[in-house]
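With one protein chain withheld, the remaining protein chains of the complex are depicted in position.
Right, chain A next:
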Amino acid sequence: MPIQVLMPALSPTMEKGNLAKWLKKEGETIRSGDVIAEIETDKATMEVEATDEGTLGRILVPEGTADVAVNTPIATILADGESAADLANTDAKTQPKTEPTVSRTSSAAPIAEARPANEGKPMAASPRPGISEDPEVPEGTEMVTMTIREALRDAMAEEMRRDDDVFLMGEEVAEYQGAYKVSQGLLQEFGARRVIDTPITEHGFTGVGVGAAMAGLKPIVEFMTFNFAMQAMDQLINSAAKTLYMSGGQMGCGIVFRGPNGAAARVAAQHSQDYSAWYSQIPGLKVIAPYSAADHKGLLKAAIRDPNPVIFLENEILYGHTGPVPKLDDHVLPIGKARIARTGQHVTLVSWSNGMTYALKAADELAKEGIEAEVVDLRTLRPMDTDTIVASVRKTGRAVTVEEGWQQSGVGAEIVARIMEHAFDYLDAPVMRVSGKDVPMPYAANLEKLALPSVAEVVAAAKAVCYR
């Protein structure tokens, strides 16, 4: 049966084109790959190559015809042994032999249907179900006071003892013992095979880590600071976060990217950015930003065991802070669960990471003035524990978010939106945000202090939403 040549779509958006020129005549022999015609699209003139072999039987659309719709038969090709007489049969059935079953417009429709009715549940994609409460710490468990730096080191060491597939790579993590001494002693215990100094090559070693994770290993990739991870952003987002989805669930990667995030002290704009908002926007990533020593340990262990890519945001200022950590064989905390760090009934303060420092101090100040603030430590930014925030706001009717990052499109903005969606009727005042100022971080000590949030600002905001 003669083969019909259809008007091809030469770009994703093309619907019709002009048949500019025929380069083959009726009766001419055609080989696969021969250019048979030229077509003008809105973008350019394109050549049409034959994919079938035979003889050009009949030209159905003469050259010079404008606006020929895609998929219109433009010619017929006769296979070996067929003659012009066979064309009569084809002309009778004008349906092309291999008609596409689904047109572009109809294939778009099911996607719109697929979107669930919103019903105030914008986070349908988040792995909310199955998140448990913190496990009970048994009565009488010894609490060990340690620095956050030590809590992180212990978490890594415990997981590396537990699983040979876990290893640490990054700049200065091995012989130097960590730029901030977080990996102290790991090289000595685990050796150079599992504690690996990389060259200064963030984009490259992030890709190497993701590739190793795709092959089934469980890398911990340390960034000396997340400011340097901007060089690796493509691998973090396009490779680590999206591959599971793009592979239909076949090829994921369990990997932890960790290191200090946000402002340290007097290191100016390029070393001081808070990336909480950037990473928390990405489906496919989990984002953890803890405050207490116990949470640093329990959540880093959970992150290392998690089969997904996890961004673990630490804070340089907090490394030296100490706190009690339960002395348990296996202190693992749930990812995606906020913690009520202080209970109160007048106003909810929501924060995470070093923002908690301002929030907790402000709560002390407010208590002196008779305002009992409830402080929610988010701990995980993605998936965000909306339930805990909303439950607190329904109780207090007032909320303030506290973050070191910028306001525009920030995590605070996201929290405000969720409170508005889920607890609007419970609010007694508009939610306020305390944040880093909308400037690159300055170097001068006085300016740096002004650029960061302060306890006084949190106190003022809390009083404002309480109309005091």
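Assume a residue touches a chain if its C-beta (ideal position, glycine included) is under 8 Å from a C-beta of that chain, and two chains touch if they have at least 3 such contacts; residues count from 1.
Operating definition for what follows: contacts and distances are computed from a predicted model.
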Per UniProt record, name of the chain withheld from view ["ATP synthase subunit b", "Acyl carrier protein", "Urea ABC transporter substrate-binding protein" or "Pyruvate dehydrogenase E1 component alpha subunit"]: "Pyruvate dehydrogenase E1 component alpha subunit"
Candidate in contact with the missing chain, chosen from A:258, A:286, A:339 or A:422: A:286
Among A:206, A:348, A:388 or A:401, residue touching the chain not depicted: A:206
Absent-chain contact - pick from A:246, A:265, A:439 or A:456: A:246
Sole residue of A:83, A:238 or A:345 that reaches the chain not shown, by the stated touch rule: A:238
For chain A, residues in touch with the removed chain: 6-12, 14, 32-33, 35, 43-47, 49, 51, 70-71, 96, 98-104, 107, 110-111, 113-115, 124-125, 127, 167, 193, 198-199, 201, 203-217, 234-235, 238-239, 243-252, 283-284, 286, 307-308
